[in-house]
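Written out below as structure tokens is the structure these notes cover.
One protein chain omitted, others in place.
By letter and in written order, the chains are A, B and C; residue numbering begins at 1 in each of them.
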Amino acid sequence: MSFNTFGRIFTFTTWGESHGPALGATVDGCPPGVALDEAFIQQFLDRRRPGTSKFTTQRQEPDQVRILSGTFEGRTTGTPIQLMIENTDQRSKDYGEIAQAFRPGHADIAYHLKYGIRDYRGGGRSSARETAARVAAGGVAQAVLRDLVPDLRITGYMCQMGNLHLDPANFDASQIGQNPFFLPDASAVPAWEDYLNAIRKDQNSVGAAIEVLIQNCPPGLGAPVYAKLDTDLAAAMMSINAVKGVEIGEGMAAAALTGTENADEIRMTPDGPEFLSNHAGGILGGISTGQDIVVRFSVKPTSSILTPRRTINQRGEEIELITKGRHDPCVGIRAVPIAEAMAACVILDHLLLDRAQTGGVRGRIG
Amino acid sequence: MSFNTFGRIFTFTTWGESHGPALGATVDGCPPGVALDEAFIQQFLDRRRPGTSKFTTQRQEPDQVRILSGTFEGRTTGTPIQLMIENTDQRSKDYGEIAQAFRPGHADIAYHLKYGIRDYRGGGRSSARETAARVAAGGVAQAVLRDLVPDLRITGYMCQMGNLHLDPANFDASQIGQNPFFLPDASAVPAWEDYLNAIRKDQNSVGAAIEVLIQNCPPGLGAPVYAKLDTDLAAAMMSINAVKGVEIGEGMAAAALTGTENADEIRMTPDGPEFLSNHAGGILGGISTGQDIVVRFSVKPTSSILTPRRTINQRGEEIELITKGRHDPCVGIRAVPIAEAMAACVILDHLLLDRAQTGGVRGRIG
Amino acid sequence: MSFNTFGRIFTFTTWGESHGPALGATVDGCPPGVALDEAFIQQFLDRRRPGTSKFTTQRQEPDQVRILSGTFEGRTTGTPIQLMIENTDQRSKDYGEIAQAFRPGHADIAYHLKYGIRDYRGGGRSSARETAARVAAGGVAQAVLRDLVPDLRITGYMCQMGNLHLDPANFDASQIGQNPFFLPDASAVPAWEDYLNAIRKDQNSVGAAIEVLIQNCPPGLGAPVYAKLDTDLAAAMMSINAVKGVEIGEGMAAAALTGTENADEIRMTPDGPEFLSNHAGGILGGISTGQDIVVRFSVKPTSSILTPRRTINQRGEEIELITKGRHDPCVGIRAVPIAEAMAACVILDHLLLDRAQTGGVRGRIG
Partner (left out) sequence: MSFNTFGRIFTFTTWGESHGPALGATVDGCPPGVALDEAFIQQFLDRRRPGTSKFTTQRQEPDQVRILSGTFEGRTTGTPIQLMIENTDQRSKDYGEIAQAFRPGHADIAYHLKYGIRDYRGGGRSSARETAARVAAGGVAQAVLRDLVPDLRITGYMCQMGNLHLDPANFDASQIGQNPFFLPDASAVPAWEDYLNAIRKDQNSVGAAIEVLIQNCPPGLGAPVYAKLDTDLAAAMMSINAVKGVEIGEGMAAAALTGTENADEIRMTPDGPEFLSNHAGGILGGISTGQDIVVRFSVKPTSSILTPRRTINQRGEEIELITKGRHDPCVGIRAVPIAEAMAACVILDHLLLDRAQTGGVRGRIG
């Protein structure tokens, strides 16, 4: 039992507050002998880093990760890997006025009710800064997966922002890294920019939906009944700040389907079974089938906005609150690399879990 | 780490296959001194029981629960509670023809790939029969919650079946137990009956969506960052057979909202803070706020249908498969009491977890 | 977190009270495809069974184990294995008089203080009957180990009973099953019989020490720092009723050794490294080295004796208590098969844990 740990065999425990001296992740259960250095992890952090476009918070954090333990001469040793990111740009004074107030839609009031004390600076522990530590941990998972399943590919992208939806017909994975939205459609970028600019100028924020596609995942991952692969993916995504819904394959739309529509028929090929459709999103009975795994989740709009809202403070007084500071107009953007990191950790964890129980041996067909 | 255990402090481990001699749940971490007998648990099982209407499987299982340990003179002792339900109506021969075949959309192929061996009778471990054990465990949780939070109310109901949607304007909780759909709208029952009859006659099945409403939940439950209350609720629901999506509050719709729309403003009342809306679904930063908790999830259509589908068998041969046997045309119906059971377990678990860390003391406002 | 679960990957949860309808173990994490039936497990239970000699309780329990789940056609399926043993000879009336009294040296008072309620019949959950469930779980572990490490051998035996000590010079493993003491020295049996007969006639009981020898254990098991192999073995043995001390290798005697005496020197052989002595008991830094693992533990004398002792009852009255009923004069005897079962579970658990992290690949020497 741990409050701040994710995973079963490959685990990470994040620690740190938005405006403390540092934050990080303690990674345990990593296999030994895997090539790993700070530069490898850094590339994932750089994708998530704030301040890289006008659409993310202007807080300037280099987010340089340091490996404090668990590697030797460029390889993992099987001992805990401590990943530390120092906070350098904590302008605490920005947040002074909300020390006693509860932002509507924010964790402020919940933390106060639960703990009776909270580090209000920048949201403290509930800040999205915590996710930098996840991304660092995800980097370790990616290094191990590169060794164990070289052709595995985990690809996150935005598929919705407010009223704008990704047109699947235009899907082009190569475009994802070429725009500030992790959007796999170059043609839509100008419209998305205009839309978010308008939101921002309106002192508002907006929600988003993100999809993660996991390709070439080995079959057999997932440990039913309560450590199912989809259960763990759902938990992974729901644990990300501001996430309100998670879907696998058809997701909520499955409620409207009939059995004949939903059945992913199977045929045989020289390479093994092939599914004719993928309503299931790559997981049956909580176990991966070898099909593409498709996970989708929604992110609510940033609660910290410049438009005044009615709320109360700790003394129980009713007030109107504007949240100044440097906030993302669409926090869903940065959720993309975070979700990839979580997916990498879940897949690796289940790979190790599966080789514990089955030795990784698969049932034969044909 | 346990594959078949749910929970952190109040835990249950389910065991058993569809056509084995028995199935059950081993409940651990239950507080001592709580009144509990078989009749109390039985009422929850009776709600879930198959064979109670023409819309659920005609398998006739009395689902009588026996308490084999953990109580003494009608009270819990704090030791493990073993709940056993004997299987009595296992017509194994019904399933003989699918021993080697993989039903499209079913866990068959995934179990085979992972384990190399599976009890194919009735779906073995992947059968929805496993959920009887959850409902029994949920009964224990309900008994404890009755003591600890007497006014807590957990209410599940269907809100969608195929193309039919619950009209929120007609919501009437008192109707839920009065029809075969757990539908809180008496006026819609005839239409739902006609719809499902047509599906059934068409040798088809259909998906559904279920909502669970948790009222009077104390604030402060949930242990961020990785044991958040919404994370655990999402995992709980996603672990139920055939579930493909989970939503808290606005759920996937949050992607379309702006920050001003989504902010649940707060005012002060003599009884404490009051929220003016509930987009959050009762949870902020992973912690309950005292508002109603709203969880929704989708259930895919039953994969075992009488309409032939293309698939393969274990020898790698392509076949056409009809799944005979006694299957629910809408397995989502029976998901209602299961979801309530899971919700009860999650709430109790977090209540105990919270009193471990904070002693149940709440931060003060005003 | 589970109160009644042992293990990390291969786990078992025991349940049941001395005089309830049944007791058992829920085994989770067992690899699939392993041959397992009730007869195989039964042989371990038969070794532990009470009523087999005049030196163990005369309670007549057949201790017939039933497998309720987790196997199919004689093989494990990778799903939870429920092992149930029905209680048949619960003479509750024997225990009536101690319902309110606290036996000195017994768990009675501790359970009362903690839980406020206890099943006093036969000691309820604190009865040594709980260990039957462990032995059954150990049988599952033995079945898996037979597959994975065919030449592994786990041998328990008594090495001390009161003032009598095993003479290592007479050690003969073949004798262990030939006498009521699990004593590897036929020549000492008469003296041990006389000694224990005298204790019994004196309405007294006596302590014991047991040693478990694990031969041909693969190197590399144990996950430092807090899942060390010796840590888990110590926890396993200390969790057995009445155990007060646990030793690995030299054990407490290591306090008197010097570094030169204690160093197990190493030389090289064609088969790999060979240690010239085994003060370490086969474990260095929490990891098995391939040497024989040697674990020893003490069992205190049965607290239920016929000689009157001063104590109090639940009403706080001082009384003199004689514990009638059918009690073992040396409960340490039955600890032998229990300890073997615990050792089997620990070794298997670490084997699975190790293949999760390292894939079972060993570092090379030479």
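Operating definition for what follows: contacts are C-beta pairs under 8 Å (C-beta built on N, C-alpha and C of every residue); 3 or more make two chains touch, one makes a residue touch a chain.
Bear in mind the structure is a predicted one, so any value in this text is a computation, not a measurement.
A.B. asks: For the full complex, which residue in A:11, A:160, A:262 or A:303 touches the chain that was left out?
C.D. replies: Of these options, the touching residue for the absent chain is A:11.
A.B. asks: In the full complex, which of C:35, C:99 or C:253 touches the chain missing from this view?
C.D. replies: Within the whole complex, the residue contacting the unshown chain is C:253.
A.B. asks: If the missing chain were put back, which residues of subunit B would it touch?
C.D. replies: The missing chain touches subunit B at positions 1, 9, 29-32, 78-79, 224, 352-353, 355-359.
A.B. asks: Touching residues of subunit C against the unshown chain: what are they?
C.D. replies: Residues 1-6, 8-9, 14, 102, 104-117, 125-126, 130, 160-163, 199, 204-209, 219-228, 230-232, 234-235, 238-239, 241, 244-268, 273, 276, 279-281, 283-290, 296, 298-303, 305, 307, 309-312, 314-318, 332, 353-354, 357-358, 361-366 of subunit C touch the chain that is not shown.
A.B. asks: Tell me where the left-out chain touches subunit A, residue by residue.
C.D. replies: 1-5, 8-9, 11, 13-17, 20-24, 26, 28-29, 32-33, 66, 68-70, 72, 75-82, 84, 114-119, 124-125
Criterion: only the chains that are shown with their structure count from here on.
A.B. asks: What pattern do the touching chains form: line, ring, star, complete or other?
C.D. replies: Looks like everything touches everything, fully connected.
A.B. asks: Among all other chains, pick the one whose mean CA position is farthest from the mean CA position of subunit C.
C.D. replies: In terms of C-alpha centroids, the chain at the greatest distance from subunit C is A.
A.B. asks: Measuring from the mean C-alpha position of subunit A to the mean C-alpha position of subunit B, what distance in angstrom results?
C.D. replies: 26
A.B. asks: Distance between subunit B and subunit C based on Cα centroids, please, to the nearest Å.
C.D. replies: Result: the chain centres lie 39 Å from each other.
A.B. asks: Give me the residues of subunit A that touch two or more other chains.
C.D. replies: 1, 9, 224, 353, 357-358
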